[in-house]
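Below you'll find the structure, written out as structure tokens, and then a few comments.
For this view, one protein chain was removed and the others were kept in their places.
== chain A ==
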Amino acid sequence: MTNPSNHGRIDTKSSWDGTLSWDEFCIAARAFMEQWNRFNADLPPFSWVPRPNPPWIPPSSQSEGYLSVDNVLIFGRTEETCKKGDDKEEEEEEEFSCCDNDNVVDPAMLAQTDEVSSHHYDFNIIYNVSYRVPVLYFRAYLSDGQVLGLDDIIKSIPSSTKRLLMESKWTFITQEDHPYLNRPWFTLHPCGTSEWLKMLFNSDPARAQGGLSVAQYLVAWFSVVGQLFDLKIPFEMMGYVDESGRQHKNTITDSS
């Protein structure tokens, strides 16, 4: 991986097309990984997976790679269970609030229900050299290892996000071979990514003025694609201060 450089900024003022180069991806990936792992302590950490070199490249050479996080637990939420779940939560709260006695709620029961509906996700963030953008690859399975199909996954996506993302012709899920693992994974098709990233940055006057720190590219990108799985970028990551003391603010007021 290339070392991140502090001067790595993308000039979003001129005709930036929303893409980034491989070297910029490496910088962004490292920054994203550091921030994620620092501020998302309750979720599994991202790691950098070097691509195994093909047989004709000496093992010592620098290799390509991608970001990976395994076994992110996301509760399944079909329309029905989601509603039921919410009700249950409210009930629970009430019960807890009126009497925090230990015989009111059967925790074993609860755990059992959750286990059935929880989905485990593996996420890989891979650079796509054709579109020059990061692409999210993912697969999902139940606690017993049973792999989830596309229908199950779509059913579990929060309905508001689903509407937003699925109706857009820019963002849709397809099944593709994982470029490194050579097995079918689901992926958010990258053909619209540069377009919406450009819009995202142009709609933010501060970013449009000051350019975008390469280090923040993946954070901004994930703040959108993560929504699909109800994964939120912690607030700290959005206004993260890196070691050099440079503040990457999300919003700046002096956008005159």
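Please note the rule applied: a residue touches a chain if its C-beta (ideal position, glycine included) is under 8 Å from a C-beta of that chain, and two chains touch if they have at least 3 such contacts; residues count from 1.
By our rule, contacts and distances are computed from a predicted model.
Student: For the chain omitted from this view, which of "Autophagy protein 5", "Tubulin delta chain", "ubiquitinyl hydrolase 1" or "Cenp-O kinetochore centromere component" is its UniProt protein name?
Tutor: "Autophagy protein 5"
Student: Can you say which of A:48, A:131 or A:196 touches the chain missing from this structure?
Tutor: From the options A:48, A:131 or A:196, the contact with the absent chain belongs to A:131.
Student: Considering the whole complex, not just the chains shown, which residues of chain A touch the missing one?
Tutor: These residues touch the chain not displayed: 17, 54-57, 129-131, 147, 150, 169, 174-177, 179, 182-184, 189, 191, 195.
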